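Left out: one protein chain. Kept in place: all the others.
For reference, chains read A, B and C in written order, and residue numbers begin at 1 within each chain.
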Amino acid sequence: MDFAPDDIARDYTDRARIFLDEHVLPAESVLDEQLAATPDEWGTRAIVRDLQRRAQERSLWNLFLPGEGGAGLTNLQYAPVAEVTGWSPRLAPAAFNCAAPDTGNMEVLHDFGTVEQQEKWLKPLLRAEIRSSFCMTEPDVASSDATNIGTRIRRDGDSYVISGRKWWSTGAMNPDAAIFIVMGKTDPDADRHRQQSMILVPRDTPGVEIVRPLSVFGYDDRDHGGHAEVAFHDVRVPVADLIGEEGSGFAIAQARLGPGRIHHCMRALGMGERALALMVARANSRQAFGRSLADQGVIREWVAEARITLESLRLLVLKTAWLMDTVGNRAAMTEIQSIKIAVPRAVQTIIDRAIQVHGAAGVSSDTPLPELYAGIRSLRIADGPDEVHLAGLGRAELRR
Amino acid sequence: MDFAPDDIARDYTDRARIFLDEHVLPAESVLDEQLAATPDEWGTRAIVRDLQRRAQERSLWNLFLPGEGGAGLTNLQYAPVAEVTGWSPRLAPAAFNCAAPDTGNMEVLHDFGTVEQQEKWLKPLLRAEIRSSFCMTEPDVASSDATNIGTRIRRDGDSYVISGRKWWSTGAMNPDAAIFIVMGKTDPDADRHRQQSMILVPRDTPGVEIVRPLSVFGYDDRDHGGHAEVAFHDVRVPVADLIGEEGSGFAIAQARLGPGRIHHCMRALGMGERALALMVARANSRQAFGRSLADQGVIREWVAEARITLESLRLLVLKTAWLMDTVGNRAAMTEIQSIKIAVPRAVQTIIDRAIQVHGAAGVSSDTPLPELYAGIRSLRIADGPDEVHLAGLGRAELRR
Amino acid sequence: MDFAPDDIARDYTDRARIFLDEHVLPAESVLDEQLAATPDEWGTRAIVRDLQRRAQERSLWNLFLPGEGGAGLTNLQYAPVAEVTGWSPRLAPAAFNCAAPDTGNMEVLHDFGTVEQQEKWLKPLLRAEIRSSFCMTEPDVASSDATNIGTRIRRDGDSYVISGRKWWSTGAMNPDAAIFIVMGKTDPDADRHRQQSMILVPRDTPGVEIVRPLSVFGYDDRDHGGHAEVAFHDVRVPVADLIGEEGSGFAIAQARLGPGRIHHCMRALGMGERALALMVARANSRQAFGRSLADQGVIREWVAEARITLESLRLLVLKTAWLMDTVGNRAAMTEIQSIKIAVPRAVQTIIDRAIQVHGAAGVSSDTPLPELYAGIRSLRIADGPDEVHLAGLGRAELRR
Partner (left out) sequence: MDFAPDDIARDYTDRARIFLDEHVLPAESVLDEQLAATPDEWGTRAIVRDLQRRAQERSLWNLFLPGEGGAGLTNLQYAPVAEVTGWSPRLAPAAFNCAAPDTGNMEVLHDFGTVEQQEKWLKPLLRAEIRSSFCMTEPDVASSDATNIGTRIRRDGDSYVISGRKWWSTGAMNPDAAIFIVMGKTDPDADRHRQQSMILVPRDTPGVEIVRPLSVFGYDDRDHGGHAEVAFHDVRVPVADLIGEEGSGFAIAQARLGPGRIHHCMRALGMGERALALMVARANSRQAFGRSLADQGVIREWVAEARITLESLRLLVLKTAWLMDTVGNRAAMTEIQSIKIAVPRAVQTIIDRAIQVHGAAGVSSDTPLPELYAGIRSLRIADGPDEVHLAGLGRAELRR
């Protein structure tokens, strides 16, 4: 239960921080320009590819992936590095090839994919030659309850035929997203958690329809491929594209979600730190009624509260990472749920207050705050809304 | 202190409600289409003009303006009508010609304008032939402290020369916004509250530069003319364009802000009611884990809390309106500050929870919720941040 | 919906306020002395009888009771008077003979009692010659669910025989509490809300055992008769002592609870006003780090928030009173639930902050704050915990 970064973690974190300061933060305005110049495109922008090249040269690459294939970091080692990337969520995770949903998809392929599947899709993803999407949430049902899933995957000879409708398929608007991992039901009559399977669907398979982009608050998240509604009209793929065996979809999803959730929380801490840094800078630089904002009202208290919250939740994230490393993701479920609930909402409050300290600038694109806000707000819904996790955690505690 | 709507108020409210249901709510998707079809335009869309025509036919017009010129409603009579317009803040206020910042600008012209100024600008505004903007907030200073204002208005012969930079000039991106009311300093050495003046600046005056649009949580608010940064480069207007006398700017601003703040609060209640209605509908229609959302978890509590909050704050808004009608805006200052603080943040919580109940749909444009959220969040900053009002209110209470 | 106090209400309120300032507040230390001098007694102290005499002389008496028998005030008229009594909850309600549980018990006798019952018990209660207790809550069950009640009332010839155990029988430690109203089941097999009946049990009936006093935080509430656990061991009373008919107990309880809840809320507002007044006085008089407390930190915000909350909730209480007067208690149920939930918890926060502003003095008996806190905290549980009301209110809103 030693949370201090070891030499490896410290080295990566220091280098990631330097890279952030020297390359990523200055690139944010470049990204804005490139996005403004090509308002109708969804593809990876040049500045992202440029940063990726520079990061790869510095071995700041695939840090999320434990074991061979990735950088070999433990969760505990990865945590402070991921936090650094949270300072610039539009650019830093992508720069290091550590951006969702590719990370989760690579993990699925790494842990459950066949050699052929890994050769065809994992390798180019690890090199960032392609991107990917994860098609799980559906528009018509409460998707936090996996039994609600309506998409069907039917065996037909040597093929599976997929039909259904997904949305919030993050990254799918990007034409570079060459491969989709789709969750659907192979056997609606099986046990509750054996009904679902996951299958690989190449983007260009006939019957795949990218219906429309979705927005988050007013942001289309065009920088990293947006979020799509995707229809699957009797899409036919070879049986070899199934991941794992029939009925293993729920288990794979659970395996995928644990790391995904903690990665979100690690980055969220960085988002919170950036908001706090912005709040401090603003409070120190603005004058009203003859005094610095830092010297009046409740801002001092907000700053103090933010510091306390970030410190205590960072420790909880680190403990969770340590547990995942030592006793496994399943045994760490209570802690994963805890941080999934606690971190995003705490960071939401910090960002909201940072906005308030900035006045009208705070809601505009002159600061990264409203886009950070939109991102963190979504995390309270993504991968299951807070309330589902609170209920689960409460039930577990009541039964101990 | 009788808050029940009288016959006049009831009549207007009933008709406004019918108009909302029959004309405005169905027009929301039409507006979306018209906006999507002309992404580079900032002007008033056809559907708005169409609704305005229909509303005018029904005498649902200029309801905000007390006395002659407007509909002659008291604040107490106007309150429930304005609340109805809050259900569709993008369309209903404009449809009734009761949208900020035109309302405040018309009030200023009505109360402080010369006959010539009224003839030239107030009359076309009352007919919605033109729109207007209010240029007060500045990018470089904490504008809640009026002594911070940097824009200068210098007398030069028969002219005033205006130089400075404003932002959050709502509506100014709309080419129909023919007239700007600009706040600046005529005498930086005068007493604290006698330094400022207000002046009329026609949009097409040489030296007026519309620098750029600003966004609110990703929304450009293109539907009602957005928010502009505006530079005034030695802009010269005749002395007759000054509103009131030199040094009266602060007093006019205060006079303008009282009604403006309560109007915002009235509409905010309607926004809260709509969010609650959406929350209830969603909770009743969605199933998860075998039960309706309405039957589980904390949603029932959220619904109850929303109802309690809306009821109690509506009464406080009505009392404030009644005080403004009976003892005047100045004597109602404590109450105006109270609702300015309490209503937007309460409605923010309700909308946030409505988002949560909607899951991923809640942050997307498939519901009006995120745009309502962006709007209400801005209200906690507009017309002075909550904290400035809390401090003022606290000081007054401590000195009673 | 006119909430302004009319002439009658204003007259009573003004006189009650004067009485409070001149007689009640100065008597608080006298009560403390009399309590300290007789630590083992539970009876009404001399200062209370003295205040009652003075109040009765001034016709500040039985103000709670609508119609003949009482002062004839409407709920709306009574509200501001009751608020005044909340400033000194240990003394003022008793001084005016408006203290729970006597008020509720007198209402029950007034509305549902036979002439004989009224002659024997209501009249001496109205003259404050005796006091009373209400025995409903039971130690072993969640009493907010009336079907849980375990006490039995069995018909046996011309008698009813009562057996069971009650607690939180407020006032019952006082030997002056001559009559108990007991809720029990006459028919456990009847419909859910027809199982219960209420019956009169004189204190000195054989089988009545005052088991022990209960404390609220560290207070035994000895000043007004405390709270007792009471056992009924086959207690036999004549059939004429039944109130109403068999099976009407739940309905009578509901009828009793509406006024009881709003009276609690009215007084709670007065408790909140007193806490705010104490907070203001303290903040203005204390210095730390070279400045008055009023000039630093968050105290100004607390004061402002308290003012906003008290204003808005007072209006909701007045609206509820007005509804009870005009459409009846049943039709006002949503509003009664709303204030039952909202007022005590809001006042709890105000008192808690007032404590904090007082530092260590705030938790001691040198201020009335901790005892006010204990009282208001209990209100969130008494007459049904907040959560039961929130759930009920939410359900109603979801079904509208």
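Note that in this section a residue touches a chain if its C-beta (ideal position, glycine included) is under 8 Å from a C-beta of that chain, and two chains touch if they have at least 3 such contacts.
Since the structure is predicted, the reported quantities are computational estimates derived from the model, not experimental observations.
Q: Which is it among C:E83, C:D223 or C:D386 that touches the chain not included here?
A: C:D386
Q: For the chain left off this view, which of C:W42, C:W61 or C:Y373 is in contact with it?
A: Candidates C:W42, C:W61 or C:Y373; residue touching the omitted chain: C:Y373.
Q: What does the interface between chain A and the hidden chain look like in terms of residue numbers?
A: Where chain A meets the chain not shown: residues 1-4, 276, 280, 283-284, 294, 299-308, 311-313, 315-316, 319, 334-335, 338, 341-342, 387, 389-391, 393-395, 397-398, 400.
Q: Hey, which chain B residues sit against the chain that's not shown?
A: 297-298, 301
Q: Given the full complex, what residues of chain C touch the hidden partner chain?
A: 137, 139, 141-145, 148, 167-168, 214-219, 286-289, 293, 296-299, 355-356, 359-366, 370-371, 373-374, 377-378, 380-382, 385-388, 390-391
Everything that follows uses one rule, which is that only the chains that are shown with their structure count from here on.
Q: Of all the other chains, whose mean CA position lies farthest from chain A?
A: C
Q: Return the distance between the CA-based centres of chain A and chain C, expressed in whole Å.
A: 54
Q: By residue number and range, which residues of chain A touch two or more other chains?
A: 297-298
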